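Only one structure is covered here, and it is reproduced in the block below.
All protein chains of the complex are present and in place, except for one that has been dropped.
All chains are identified by letter, namely A, B and C, in their written order; residue positions are counted from 1 within each chain.
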Amino acid sequence: MDSTNWFDRRLETGARYLARLTSRRSFLTRLGTLLLGGASIPLLPLSRAAAQAADAGFKDPDIEGDAGDPMSCDYWRYCSIDGFMSPCCGGSASSCPPGTEMSTVTWIGTCTNPADGVDYLISYNDCCGKSPCGQCFCNNNEDDMPVYVTGRSNNINWCLAHSTTAYHSTVALVLGRADA
Amino acid sequence: MDSTNWFDRRLETGARYLARLTSRRSFLTRLGTLLLGGASIPLLPLSRAAAQAADAGFKDPDIEGDAGDPMSCDYWRYCSIDGFMSPCCGGSASSCPPGTEMSTVTWIGTCTNPADGVDYLISYNDCCGKSPCGQCFCNNNEDDMPVYVTGRSNNINWCLAHSTTAYHSTVALVLGRADA
Amino acid sequence: MIFRLCVAGLLFGVATAPGFSQEFDTFGRSEVLPEPERDWVFVDYSLVDVADDRFLGLIGVAETFPTGAIEYSSDGASLFVVETFYTRGNRGERTDTLTIFDTTTLGVAGEIVIPAKRALMLAITGTLALTDNDRFLAVFNLTPATSISVVDIEAKSFVGEISTPGCSLVFSAGDLSYVMICANGDLLAVTIDENGREVSKERTEQFFDPETDPIREPGVRYGDEWLFVSFDGILHSVDVSGSMPRIGESWSLLSASDREENWRITGRQPLAVHQQSGRLYVLARQNDEPLDDPADWDGTEIWSFDLASRERVQRLEALPESDESDAGGAGLGSTTGDGAANILVTQGDEPLLVSAAGSGVSVRHAMSGEYLHERLQNAPSSGWLSLRVR
Partner (left out) sequence: MIFRLCVAGLLFGVATAPGFSQEFDTFGRSEVLPEPERDWVFVDYSLVDVADDRFLGLIGVAETFPTGAIEYSSDGASLFVVETFYTRGNRGERTDTLTIFDTTTLGVAGEIVIPAKRALMLAITGTLALTDNDRFLAVFNLTPATSISVVDIEAKSFVGEISTPGCSLVFSAGDLSYVMICANGDLLAVTIDENGREVSKERTEQFFDPETDPIREPGVRYGDEWLFVSFDGILHSVDVSGSMPRIGESWSLLSASDREENWRITGRQPLAVHQQSGRLYVLARQNDEPLDDPADWDGTEIWSFDLASRERVQRLEALPESDESDAGGAGLGSTTGDGAANILVTQGDEPLLVSAAGSGVSVRHAMSGEYLHERLQNAPSSGWLSLRVR
């Protein structure tokens, strides 16, 4: 199968999770200036460098836990996901399934964690290198932007920077607080 | 798409036409000896040579007509078809859709024409060279044999002898009377 | 061998037997498409005569779902699609091609290898653009750096890549230029020379405000203008007849009372224009809250506007009454399936309005709104719509 057929899969999948009805404007007023402020800036999506910075992130040993079921499309981190949820595919919400590689570029969203009511930046990295997982398709589009705001769009195969652009599934990494 | 995905298409298609409930044994007693008689004969399916012989076939100018709708799975010629009916794909019951090539090897069946009550030999040639047509899937299995009786099996991609084995659709050629 | 001889013998035996009425078939015939008609429409890659409800053929692309639009030369004689291949299906070495298809067979007639950078994404408008003189075709690249690859159609060769930082998608803007949409709401005018090489890149004033109300990707051409609709139902236009794009006055497709009733402009392919009459067709639906992704929400109504007067002149139910039972049924992937996701209008004196949803493709007389076919029987049940004859 040609790798571009992942679109096909996303479309053909029986599961249909519709966009939430929250306003997209909330995100834009929050992060809009940062992302869109400059006139002629190449709006590269979150790069590997930035993503790796997250590795250095503070880990609180007393976490209250990640409320909800990571295999459910309603799980709080998935508010702007568009793809097969990695935990249903042999991975977890933050790790890719066996044999797939996390995309180094991605789109980011902001979701509210019901456990603490705080908004967090979420990085939706695609897991690349195998055919579509086919399990647990989830399409929430909170704050999704058209493709010309590249780093804010989930209608792109974010495996595009890989040696194989085959799309398999998607993780949702918590990068940090959105209000920090 | 990998060409082998035509199986996928045949399977995934929503249309489901089930096998008719007629006995397969009738065919075997009729043609079985001819096809299966020899012990160690390579059982090649109908070759191009044989198919082309059909070109020389007698054409009666006073045909009573080809009873029924060639875009319906119930059309008499389709009693042993397994694929997308060519008339729904830009071709006809006996011609391939634009840009596709008729398979030179194929499987043959025997169907009764309700117009005259006569049994005819039908050649189910696949049309090759494009992705599956996706229209009018029809799976009638009258007289279908396991794949080891190669020339009698419709579970084979009969584009296999072409430079591209991409399966697109299937025609049903009337070759001649089965009782001749 | 023996088998073959037996069958051949059998056939010849039949051929000489008298007294039966069934005609026998000849081997190896394939159909060839006649001259195209105005009523021929592509539903994804399937060519359908929507007036006669006839499936005509499938473009011989390797993939089955379009990720790049189909482009035609204005004389209708050449057809182009961008394709991506790997030596091992979805792994190995990647090759991107601009593939040229024969218009009488819809089969492959040639290919031009382009940089393996074409954008892999869902949006299909703006992924490629042929200049108005049919000479230079631009392919939108996303790696995720943005650029376009320019192909010389006459010379059948790749000319070069033009970097377009911050700007995406590509639309024809005359004989030697393209416009692109920038993330900050500007347009980018890309001018090439007579050999297809970059001459200039210049940004316009702001076309729309992405912070408050971004435009949606699927623009439509109306004469020398490109029309886009915003999330909030504002129609933006840009005239590309001059050396620089000239931004037109924007206006709202939604009246004050429409807004009170929470109407939204929706659908994957929300806009269509009949050039001759200057009628714009749009998909609309009601929803209490603004929609995060209007593309996922089918239009339950089709409205048409007179572009000159900006008046709404027609209001149609998107689904035929006979299909009300399908409401809420299986949509195209993540669409709602309770209306139409895609619309298109054929051109000429007797335009047809074609609409596609999960439940099927409907065809109406565009001017009267009267149904010609409530549901096509011989077409894919849904898909991106494009014209065979412009």
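What to note about this one:
The criterion applied here is as follows: a contact is a pair of C-beta atoms (placed from the backbone, for glycine too) under 8 Å apart; a residue touches a chain by one contact, two chains touch by 3 or more.
Note that this is a predicted model, so its numbers are computed, not measured.
Set against the missing chain, the residues C:T87, C:S257 or C:S309 yield one that touches it, C:T87.
Of A:I81, A:C138, A:I156 or A:L173, it is A:L173 that touches the chain left out of the display.
Residue positions on subunit A in contact with the hidden chain: 1-2, 34-35, 38, 41-44, 46-60, 62-64, 66, 71, 88-92, 94-102, 108, 113, 115-116, 118, 120-121, 123, 125, 127, 129-135, 151, 168, 173-177, 180, in rising order. The missing chain lies against subunit B, touching residues 1-5, 7-8, 10-14, 16-25, 28-29, 32-33, 35-45, 105, 129-131, 137, 139, 141-151, 153, 155-157, 159-161, 163-166.
Contact residues of subunit C toward the unshown chain are 60-63, 83, 85-91, 95, 97, 108, 111.
The definition used in the following text is that only the chains that are shown with their structure count from here on.
Spacing of subunit B relative to subunit C, judged by their CA centroids, is 35 angstrom.
Taken residue by residue, subunit B touches two or more other chains at 1-2, whereas all remaining positions touch fewer.
Shown for subunit C are the residues in touch with two or more other chains, namely 62-64, 89.
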